[in-house]
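The complex is shown incomplete by one protein chain, all other protein chains being positioned as in the whole.
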Amino acid sequence: MLYSEKVMDHFQHPRNLGKMENADGVGEVGNAKCGDIMKMYIKVDDGIITDVKFNTFGCGSAIATSSMATEMIKGKSVEDALELSNQAVVEALDGLPTHKIHCSVLAEEAVKAAVKDYYDRNNISYDAALFAEGECPHCHE
Amino acid sequence: MLYSEKVMDHFQHPRNLGKMENADGVGEVGNAKCGDIMKMYIKVDDGIITDVKFNTFGCGSAIATSSMATEMIKGKSVEDALELSNQAVVEALDGLPTHKIHCSVLAEEAVKAAVKDYYDRNNISYDAALFAEGECPHCHE
Amino acid sequence: MYIYADNAATTKINPVAMDVMNKCMTEVYGNPSSLHSAGQKAAEVMQKAREDIAQVLGADFREIYFTSGGTEADNQAIYSAAAFGEKKGKKHIISSAIEHHAVLHTLQRLEKEGFEITLLDVGEDGIVRPEDVRQAIREDTALVTIMYANNEIGTLQPISEIAAICREKKVIFHTDAVQAVGHVPINVREQNIDMLSLSAHKFHGPRGIGVLYVRKGVPLFNLIEGGAQERGRRPGTENLPAIAGMAAALKEVVSHMAAAEEKVSSLRDILIEGLSKIPHARLNGDAKRRLPGNVNFCFEGIEGESLLLLLDNKGVAASSGSACTSGSLDPSHVLLALGLPHEVAHGSLRLSLSEENTKEEMYYIIDAVREVVEYLRDMSPVWEALEKGEKEHVI
Partner (left out) sequence: MYIYADNAATTKINPVAMDVMNKCMTEVYGNPSSLHSAGQKAAEVMQKAREDIAQVLGADFREIYFTSGGTEADNQAIYSAAAFGEKKGKKHIISSAIEHHAVLHTLQRLEKEGFEITLLDVGEDGIVRPEDVRQAIREDTALVTIMYANNEIGTLQPISEIAAICREKKVIFHTDAVQAVGHVPINVREQNIDMLSLSAHKFHGPRGIGVLYVRKGVPLFNLIEGGAQERGRRPGTENLPAIAGMAAALKEVVSHMAAAEEKVSSLRDILIEGLSKIPHARLNGDAKRRLPGNVNFCFEGIEGESLLLLLDNKGVAASSGSACTSGSLDPSHVLLALGLPHEVAHGSLRLSLSEENTKEEMYYIIDAVREVVEYLRDMSPVWEALEKGEKEHVI
């Protein structure tokens, strides 16, 4: 199989799928030319991500990694969410094919972009280095 | 099939196979290095080939062409035998694979060599050009 | 229910062809190059298969070379013409932008070795213009290679016209007819084709076997070196079961090609009509000058892989782009050649039909595609932007 059962499960039954009205932070990463765009919405209460939604344009693993990432940050503090690494997402999904790893990078970045948006809206100061532009390397080939 | 039915018939049931005591002419052509040697014996009465025998070292088509050639000259005059062409032998056998055509050339030459021997033994004069050395081209590659 | 609509990737084996293969495997087990009767029996079966295939193509049996498939046949045809051209100082090759990778990647390799490659553009209809071929031919053109039918969008190329121009200009003409043979009528002699590649598994024959047709008088060089098989031009123990299976499948499929063409193209047209009603959907390639079984659409705002995985969930086996590029992330070079932007090219769906499909299946597919497209658009940030007018619709 191209994809693990976990990936197929998250692809076929994505968790936290949807848009969010009045989100506290919204991040959008990727580009359509490259074939993947992820948009992540977070609701933050007292520094805790109480709700999260995503919309994704992309392949099976893009949808699955988005879904998994939302599950992994829901209920966490925004600081913990920033710690989410793409490797952690890949592991949680029982692996991804090599040429699909970039999808997990996007998921990590979508979370970061949403948190950054939350920081910016709330004038919370942060270390800019945390959000250094790290785009999908494939798009820059 | 590699060989026609006629070839297989002559190979499996060679006509005039054997040696001949007191032959009036004996011709041997080909060489073992090249993989084919034919030896032809003729008995001549009043210029007519009354009997013919052959011995051959060689492949299936070498044996079949020897056999066919003996049939084709038996009962003919020596002059007529000299007219036997390798094409005629090939046709009589319903064809040979391209890379085996050289065997039919050998058969023609074996007949000629036997007749030449007969001429020589009987001091019959002849046009030497008739017996110009024309060996299997393969051997000279 | 499982609807197989990926016949351009590979077809189900014809039961007659499979019987022939099994018979060969058990009863004609000799090596066709062996001189004993087991071998010669195999040689006879092989000769019969060669003659049958030649007859279907309008060729002589001496012009048929068995290869391991379409890819190898394409490679050998191109390398051979290139090697011959090089001897005569001709190092220019003309092809099209929509060829299969078996052709394009071979040409890229030759380019590295100093050949000049002209890849002709196609129109929006996905069809090469014969006049472009004429204009591209130069003194040093060694080969023109244009596919007969495209594997993604199914467009049929004007092969007779192009081949006639090449014949007139005395340039070798090769066609990758892997998608066409067995589906549309072809006659190499009448159509002036010098070399043609085919692959058995595209017409319900076995995998791993194909043919390179090479017209008498056109030189053929080896791609692979070894024994004396295929008159020394393609060594390796002959794959007799597959060769005989291929011949059986080809005979079977051409025996009722006209009826199949009619049936399959009417199914195709039902699909095209139904899918065209989905908003911002677009049929890729000319609507009529295409393979009877090929349907290829782009749906704006969604991505192809997720589309086909969800269709698979609903019991529809389809494809996005060609099967053999599934390891790649790039959108189809064929769709890009039609002038589609990258993001639209990502959202393509190929459905390729066979005679086994039914009308009911077509209606099922239309509904399934509509549902999946709606679902995916609903979760697509790209579609959101299009709907909000932040981005402009392209199709």
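When the chains are written out, they are named A, B and C in that same order, and each has its own residue count from 1.
In the analysis below, a residue touches a chain if its C-beta (ideal position, glycine included) is under 8 Å from a C-beta of that chain, and two chains touch if they have at least 3 such contacts.
Quick caveat: nothing in here was measured; it's all calculated off a predicted structure.
Trainee: Name every displayed chain that the left-out chain is in contact with.
Mentor: If we consider the entire complex, the absent chain touches A, B, C.
Trainee: Of the residues B:17, B:48 or B:92, which one touches the chain left out of the display?
Mentor: Only one of B:17, B:48 or B:92 touches the chain omitted from view, namely B:17.
Trainee: Return the single residue from C:209, C:365 or C:386 that touches the missing chain.
Mentor: C:209
Trainee: Give the residue, chosen from C:50, C:129, C:183 or C:201, that touches the chain omitted from the document.
Mentor: C:201
Trainee: What does the interface between subunit A and the hidden chain look like in terms of residue numbers?
Mentor: Its contact residues with the unshown chain are 1-2.
Trainee: Using the document's contact rule, name the residues of subunit C that touch the chain not shown here.
Mentor: 2, 4, 6, 9-13, 18, 22, 25-26, 29-31, 33-39, 68-72, 74-75, 100-102, 105-106, 108-109, 199, 201, 206-209, 223-229, 231-232, 235-242, 305, 308-309, 311-312, 316-320, 322-328
Trainee: Could I get the residues of subunit B that touch the absent chain, sorted low to high?
Mentor: 11-12, 14, 17-19, 28, 32-39, 55-60, 62-63, 99, 102, 138
The rule we apply is simple: only the chains that are shown with their structure count from here on.
Trainee: Between subunit A and subunit B, what distance separates the C-alpha centroids? Give it in angstrom.
Mentor: Taking the mean C-alpha position of each chain, the two centres sit 89 Å apart.
Trainee: Mind checking the centre-to-centre distance between subunit B and subunit C? Centres are C-alpha means, answer in whole Å.
Mentor: For subunit B versus subunit C, the centre distance works out to 55 Å.
Trainee: Between subunit A and subunit C, what's the gap in Å when you average each chain's C-alpha atoms?
Mentor: Their C-alpha centroids are separated by 39 Å.
Trainee: Quick check: what residues of subunit C touch more than one other chain, meaning two or more?
Mentor: none
Trainee: At least two partner chains per residue is the criterion; list those residues in subunit A.
Mentor: In subunit A, no residue touches two or more other chains.
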